[in-house]
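Heads up, this is only part of the complex; the chains shown haven't been moved.
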Amino acid sequence: MKRIGVFTSGGDAPGMNAAIRAVVRAGIFYNKEIIGIYRGYEGMIEGDFVPMEVRSVSNILQRGGTILKSARSKEFLTAEGRTKAYEQLKKHNIDGLICIGGDGSFTGLHNLYKEHNIPCVCIPGTIDNDIPGTDYTIGYDTATNTAVNAIDKIRDTALSHNRLFFIEVMGRDSGYIAINSGIAGGAVAVIIPEEETSIDELIEKLNATGTQNKTSSLVIVAEGGKSGSAMEIAQRVKEKFSYFDTKVTILGHLQRGGTPTYFDRVLASKMGVAAIEGLDAGQTDVMVGIVHQQVIFNKFEEIMSQPKDIRKDDLRIAKILSI
Amino acid sequence: MKRIGVFTSGGDAPGMNAAIRAVVRAGIFYNKEIIGIYRGYEGMIEGDFVPMEVRSVSNILQRGGTILKSARSKEFLTAEGRTKAYEQLKKHNIDGLICIGGDGSFTGLHNLYKEHNIPCVCIPGTIDNDIPGTDYTIGYDTATNTAVNAIDKIRDTALSHNRLFFIEVMGRDSGYIAINSGIAGGAVAVIIPEEETSIDELIEKLNATGTQNKTSSLVIVAEGGKSGSAMEIAQRVKEKFSYFDTKVTILGHLQRGGTPTYFDRVLASKMGVAAIEGLDAGQTDVMVGIVHQQVIFNKFEEIMSQPKDIRKDDLRIAKILSI
Amino acid sequence: MKRIGVFTSGGDAPGMNAAIRAVVRAGIFYNKEIIGIYRGYEGMIEGDFVPMEVRSVSNILQRGGTILKSARSKEFLTAEGRTKAYEQLKKHNIDGLICIGGDGSFTGLHNLYKEHNIPCVCIPGTIDNDIPGTDYTIGYDTATNTAVNAIDKIRDTALSHNRLFFIEVMGRDSGYIAINSGIAGGAVAVIIPEEETSIDELIEKLNATGTQNKTSSLVIVAEGGKSGSAMEIAQRVKEKFSYFDTKVTILGHLQRGGTPTYFDRVLASKMGVAAIEGLDAGQTDVMVGIVHQQVIFNKFEEIMSQPKDIRKDDLRIAKILSI
């Protein structure tokens, strides 16, 4: 293998740039040529390629976002689109691919591999930490810290008044950010997509803590759960419960950006090196994972069939600590 | 004057604790007793008072919120409420008051002064910077930095995709946070309450910058302006302008909290000392201001009749730089 | 077991307050009385005890340092001192102990246990991550992020000039902070206590990267290594290598403080709950560890006999990425 293409795909996550840098530098270390592919599968179809040197990735380790940009491509969902992409790769003599992205992106690459047999390795980059086969995904540590820093600020103002805040964090199908920012933020309750929480239970909980004369409370809500959005839940609580002055904050896209933490940079660096080494050693159709500090290569099909369970014990801890 | 009451009132702002600390420490320096009044006028009416020592304000300089808590009191809006409050002050031998808050709080104190003749000095604490008679209010510097840090994170993700973000910042009647976070955040447009911006103008602006091949754009919107909320404006732009993927983030209450900047701590410290020195020197019915590094004492009535104009030149700068 | 004493001992670490809070709240959840012991073994000998309620730990989750304070006690190193301490515990009906600290603190508690048979559980709190029996210690994640944020700032100025910076980080016997902040900070070389690095090797490395026309380079040095301090190494490099303008920054104690990251807060919260649950279930003379997300209880003697190895593969990654 001589020329390896690298691209980012799907929602961006802090640490993607550190992963790109690691792929480029490890690639050069192992005498590969590295080609950057802009805007994910869209750029692959269009042949939007650029050779990458050490210089191309200088001073990006600490930056949020992705210098290769990301996009969603409808065309790549079709076999025709994938054939076009493959022809571009062949034309540019690219004989291996490294994709940094989430599960949607992996499915696309898996299809490309099945149809055109190009060696490929994925690196899990998503703030949601919802991908099996790895303890952590790139961006999750940073996003959770961003959420917790925002919660800290909101707590300052909640404590100064008699306020109940509903704070919506990201994690459409995954309660990781919600539970961990809930524990770290001292929330009275955490509402996650994996479980349904009834308004009555929630109000009972709020009443229980209200009697302990707290002057404020924070409830963390993961977006997109069955229990409704933070706004809807707040509305229903407000109707039944007038003691507190109820407010809602939706943290939104600020959770996606920002300087990655050391953890995400190191994780991304290790995964980037592992992707190059794996590809070189003949791994293909796999996702790099780090499980208890060890690099592993997961077959795509196994990952895609597995759900990533929320750690049940974390919920238990959140409940004990919210007395 | 021997016993001075201090309280925080209205919306909290980062730096209020630094102001409380300065009032307490400067009070002790000048041999006054300082009494903390909890929950603003509500606590004043209820006699929720506590003597304050150096120890009471230790390790609070760097904390957001207010250790004295804040509240809005309907009762204090009535002459009867104010008489109750005054009786509590007399009962506890409090012969001077220092209020840290916004213009609503000042009006209350002004009425108390007119009716009961108790010496009083106000310290402007509000993130909106909408109070005349001082260059800066406590909390504005921190809140603007908080907004800009959030904008920086959002820019990371906007740049990674092809996105147009509408970011709503605080400042119901005042465009200070919006304009300054717009200049500092590199916004393509800033929408403030003091001016009406038409959607057509905005779209023209976006088109002009779009032709320069930017991959993303940020528009900063102050909450509560005539032009509508960020959500409404985004909706109208979306209808006419499909090039960008449009997103909205409402920064909300996280702008009120957080560790105050050095600027807000120093401003609060100076104003706290000035309030004690002013009260001691016979100032009453005034607000402390700092204008071009000089302490001044503004008569309430003068301040309340003045509007605080947005600095026109700042808008001009924002426009030049958003080409 | 009804009354449990909790204290912090040795060097403070960010997240110790979150651990204290978890011990208090989990203790109350399980119907224990929790007694705070001030200033570690010093306060234990003096009987400096205070009952702790939910209120005692309110709003401390996000604060660096330790509200129970820490100290080193010479007297506790003697059997007489420990007997005095034990008598204070008996007098106050304390029938179990939870210690948050490093290995020196654990040895003291182990001795107390052997002599007086009081049930005790330790929680590993130290920024150095140098304790076996757990993947992470409380404070390490925060300290490494603090180091990396400082490195990021120094890189800005290094890149603007033609500079070689030697940055000394904490970790007297352990290269964890150095290696991980080196990978995350993009260092050209990392010098750790576990390995000796010759100046000639270092200069060769710098020459190799210099030829790639980098305009700046960062070398991370763990304090207290065999290779000398950052200052000494910089001096020797300077003598032989004049191309760069050489500077030294010693990060020092700022690495010990600051708001803990979400990771340290969650780790501390889990360990605090586990310590209460362990003590209640009859665990004694053990240290709580979390290994691959599972709580384990390590016997003191086993931990103390084990070295904690640096992860060899991390060094390899650091070298590959510093081409």
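We call the chains A, B and C, going by the order they appear; numbering starts again at 1 in every chain.
One rule holds in what follows: a contact is a pair of C-beta atoms (placed from the backbone, for glycine too) under 8 Å apart; a residue touches a chain by one contact, two chains touch by 3 or more.
Bear in mind that the values here come from a model prediction, so they are computed numbers and not experimental data.
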If you could, jot down how many copies the complete complex is built from here, 3 of which are displayed. 4
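The criterion applied here is as follows: only the chains that are shown with their structure count from here on.
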Maximum centroid distance from chain B, chain identifier (CA atoms): C
Shared interface numbering between chain B and chain A [over half = same, under half = different]: same
Interchain centroid distance [CA atoms averaged], chain A/chain C, Å: 28
List the centre-to-centre spacing of chain A and chain B in whole Å, with centres computed as mean CA coordinates. 35
Sites on chain A at which at least two other chains make contact: 152, 155, 159
Hey, which residues of chain C end up touching chain A in the complex? 18, 21-22, 25-26, 28-29, 54, 58-59, 61-62, 135, 141, 144-145, 147-149, 152, 155, 159, 180-181, 183-186, 212, 214, 259, 261-263, 265-266, 269-270, 273, 291-293, 311, 314, 317, 320-321, 323
If you look only at chain B, which of its residues touch chain A in the complex? 8, 12, 14, 16, 63-66, 69-71, 146, 150, 152-162, 165, 215, 247-258
